[in-house]
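Attaching a single structure in structure tokens format; questions to follow.
Missing here: one protein chain of the complex. Every other protein chain is in place.
For chain A:
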Amino acid sequence: MPPPDPDPALGRMQRKRLSRRSFLATASTGAAGAAIAGTAAAGTLADVPERLPGAPVGARSARSPHVDLGRIPEATPGRRNLAPEDAINSKTPLHKLVGVVTPSDLHYERSHSGVPDLDPAQHRLLVHGMTKKSLVFTMDELWAMPSVSRIAFLECSGNGWENWKAADETLTVQHTHGLISTHEWTGVPLSVLIDLVGKERGSTWMLAEGGDATGLARSIPLTDEIMNETIVAYAQNGEPLRPAHGYPVRLLIPGWEGNLSIKWLRRLKFGDAPFMTRWETARYTSLMANGKAKQFQLRQEINSVITAPSGMMEIRPGYNRITGLAWSGHGSIVRVEVSTDGGRTWADATLNRPVLPKAQARFHLDWRWDGKPTKIVSRSTDDKGHVQPDRKTVIGEMGTNALFHYNAQQTWSIDDAGRVRNVLS
């Protein structure tokens, strides 16, 4: 990502600063997160620039020009640094974010035929099929109906797919795990629409279809859990959905693979069997070693990753705070263990509270690095008793062709120079 355009006022300040200050390059450990390295650091308090009147109050606030935050557009495993038209997804910079809520513009993105520009005045939601009534809803109606808000993660089932066959040493955690984000989502509970149309008792599957060019469509099993938790969402983090995330309305099914949460939603059809669209047959099915494919592997399994220190960072001996994210489509994270000796011994990390069900949880562990090469790993446990598997277990079950649903423990190796690298285990 190119650096942001320099602000003219800032340029003046910087020139002034540089003229009277030694040029101390900040040692970028990477753990400093989103700060742009390279400006002069203040030596003593006398070097800190004097206070100056700031920019006027505006209608919107932009990020500081000192902060460099961006997603990275990519394609299938190993296909990186692409022209935008060849990218199929864009990954969240997990290593530059703190807490658990992802800023709206940095939520990961995946689409199959680009981001449509939909006018809410003309967009409609049709709900029909095995129902007493077939109804058409306007967006104004959806905004006026009973509403619910929930903080939940959304994760692409392809998250983690870089590491199925080999570990590329140059990858950051943004590459390996950037297809997950957490937002507060607001909308109409699906159950309200189910009641309004009068779903027939015998309907067990629902087709959800988007208004994007490709008309992305998925069959959703109507379990009680899904009917109770699904949101027909029109807002993210308090604002109307952004176009990339489904404006003006999308489905949001907490804990289930991202492609079920159909964006640009325009049709829900109730039926009694899966519809077998391309996306639940040719795509989003996981090939096993015997050549058969798992189908309707819909839940996002228990997972975690250390976000710092992580791939391509450099650490120094002494105190290092290990931090990361854990999540489970089954429920709430209750425990994250961290190993700093390649999985031989484990220590409990601290979890930031509150820990919410089907949302990411932030963990921390104080660590003193002795300067010797080692490997760090995290492993999570949820309130239903699921424990994140190691790589051997995942590969043993799935082989290495599955593409989707890779949730093995992530190992980062650290060499004697403090260089942190992506490795398989």
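Annotations
The rule is short, and it goes like this: a contact is a pair of C-beta atoms (placed from the backbone, for glycine too) under 8 Å apart; a residue touches a chain by one contact, two chains touch by 3 or more; residues count from 1.
The criterion applied here is as follows: contacts and distances are computed from a predicted model.
From the set "cysteine desulfurase", "Cell division protein FtsX", "C-type cytochrome" or "Succinate dehydrogenase/fumarate reductase iron-sulfur subunit", the protein name that UniProt assigns to the chain left out of the figure is "C-type cytochrome". Screening A:Ala40, A:Val115, A:Leu135 or A:Val423 against the full complex identifies A:Leu135 as the residue touching the chain left out.
The chain not shown here is touched by just one of A:Ala41, A:Met276 or A:Ala417, and that residue is A:Met276. Per the touch definition above, the residue from A:Ala87, A:Leu207 or A:Ile333 contacting the chain not shown is A:Leu207. Listed here are the chain A residues that touch the chain not shown: 112-113, 120, 126-128, 133-137, 139-141, 143-146, 189, 191-192, 194-197, 199, 201, 204-205, 207, 209, 213-215, 217, 221-224, 227, 234, 240, 248, 266-267, 269, 271, 273-278, 281-282, 285, 287-298, 400-401.
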